[in-house]
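A single protein chain has been omitted; all remaining protein chains appear in their positions.
Read from first to last, the chains carry the letters A, B and C; within each, the first residue is number 1.
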Amino acid sequence: MVNFFQHIEANIGPIEVLVFNVGGNVRFPVLETTAQKYFKVWEMCALAGFLAGREAARVMLPRGRGTILFTGATASLRGAAGFAAFAGGKAALRALAQSMAREFGPQGLHVAHVIIDGLIDTAFARTNFAQRVDELGPDGILNPDHIAQAYWWLHSQPRDAWTFELDLRPSIERW
Amino acid sequence: MVNFFQHIEANIGPIEVLVFNVGGNVRFPVLETTAQKYFKVWEMCALAGFLAGREAARVMLPRGRGTILFTGATASLRGAAGFAAFAGGKAALRALAQSMAREFGPQGLHVAHVIIDGLIDTAFARTNFAQRVDELGPDGILNPDHIAQAYWWLHSQPRDAWTFELDLRPSIERW
Amino acid sequence: MVNFFQHIEANIGPIEVLVFNVGGNVRFPVLETTAQKYFKVWEMCALAGFLAGREAARVMLPRGRGTILFTGATASLRGAAGFAAFAGGKAALRALAQSMAREFGPQGLHVAHVIIDGLIDTAFARTNFAQRVDELGPDGILNPDHIAQAYWWLHSQPRDAWTFELDLRPSIERW
Partner (left out) sequence: MVNFFQHIEANIGPIEVLVFNVGGNVRFPVLETTAQKYFKVWEMCALAGFLAGREAARVMLPRGRGTILFTGATASLRGAAGFAAFAGGKAALRALAQSMAREFGPQGLHVAHVIIDGLIDTAFARTNFAQRVDELGPDGILNPDHIAQAYWWLHSQPRDAWTFELDLRPSIERW
């Protein structure tokens, strides 16, 4: 990860925005969750977010600007039955985002956390949940372009009015 | 309030957006908070929000569209010492916004709650807290235009990706 | 309320504990919630709690001790569809409890908020929801004596280890 960020800065250009967006939404009863699985989900959700955020901040801080956006889920806010590993990873990521926002905000970096609550209209969803995608209809499933617009809007916010957290959810979603 | 909304609809035009934005940030020890003050703050923050939101929804629901935006504060989330009345009013308003969002969202109305955490750069602030405004500088005090942009952005969100809640805070604000 | 507390102090004895426990769990769509209903629920849940808590604190503070216990519900934490009035009243009561705990704690008064999540085994429940009471069985419905034991335990806590908030819920309750 360290080399990766240095490579980008050296060969591509200065990083203005980091979007950290990892899944890991697995469901297991606790007794069937191995230590390996519990670790893997945390590694993907939280450790990777920590390393990516830290290395992005390292190159952004000397410039006094930059945006770091973390993607959360409903599991960021509560541990449901069957989601001990996923909720643990997402809760740790949200805590990380809060700590980073409070530490880096006064130094000019905008750190935010987006809670996505609903199915996203991806090739994966259309292949694996085709019937549900049809039932939901276009207003019931998140369009990735609209998620991207929200991330862009966060990046564009002026320094006197930054958002730390917002949720995105289809109008018909129950919550 | 009922007549007011009917008057607008009849004589001005269909209401597309309601922004409900009331202050009431008073500070009193509990023993010095009269029933009258406690009531007044709730009446301004919550009852007025309920009536405005209800009447807006009444004209918006038959059209199946419209946006209702409520303004909150840090007190929406916690009751600090000295703010029993204000926190009570703001907490009630946030609960109202949640109930309305859950009831009206599937019917096409976008209800959202914005938590403003910081001083707003108004004539009132410049007159009454001139020194603090100077100390904070332009990045430390919320520009009303930037708040308005956030509200406009909420109103513009497509139906598959609505935000219920976001916070707005100067980059240097402690939280 | 003022006279009531003075009467107790003068004729019965010093008030050591206040338990404020009011229902008000009504369900209405927003458009069918009159201003009168919205006000009544707030008056019962929050204004009455404010007055009772304030007057209890007035007589307790000079003695530097006393316990004030407020009863909450799931609606204290979130506004569900159909519960705008109830959630508003309960959210305001919780904010009040927080403000009082922060103001009065250092002066020796223990203020706490108990979130009751489930049906309580009362004559009212047995009369009106007889079938549901049967289905739930003794582990699925809160025994009022056990709630009372929790309140007593809160009152008995030593000053170095006070609880502000706890929840009570049958083991089989979904949450």
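The rule is short, and it goes like this: contacts are C-beta pairs under 8 Å (C-beta built on N, C-alpha and C of every residue); 3 or more make two chains touch, one makes a residue touch a chain.
No experiment lies behind these values; they were computed from the predicted model shown.
Engineer: Tell me the shown chains the invisible chain touches, ordered by label.
Structural biologist: Output: missing chain touches A, C.
Engineer: Among C:6, C:128 or C:163, which one touches the chain that has been omitted from the display?
Structural biologist: Considering the complete complex, C:163 is the one touching the chain left out.
Engineer: So which bits of chain A touch the chain we can't see?
Structural biologist: Residues in contact with the chain left out: 29-31, 33, 35, 38-39, 42, 46-47, 50-51, 53-54, 57-58, 61, 75, 78-84, 87-100, 102-104.
Engineer: For review purposes, identify every residue of chain C that touches the missing chain, sorted by number.
Structural biologist: Residues in contact with the chain left out: 102, 105-106, 108, 110, 118, 121, 138-143, 146-147, 149-150, 153, 157-175.
In this section, only the chains that are shown with their structure count from here on.
Engineer: Farthest chain from chain C, going by the mean of C-alpha atoms per chain?
Structural biologist: A
Engineer: Starting from the mean Cα coordinates of chain A and chain B, work out the distance between those two points in Å.
Structural biologist: That pair's centroid distance is 27 Å.
Engineer: How far is the middle of chain A from the middle of chain C, if each middle is the mean of its Cα atoms, in Å?
Structural biologist: About 38 Å separates the centre of chain A from that of chain C.
Engineer: Two-or-more-chain contact residues of chain A, please, as numbers and ranges.
Structural biologist: As it turns out, chain A has no residue touching two or more other chains.
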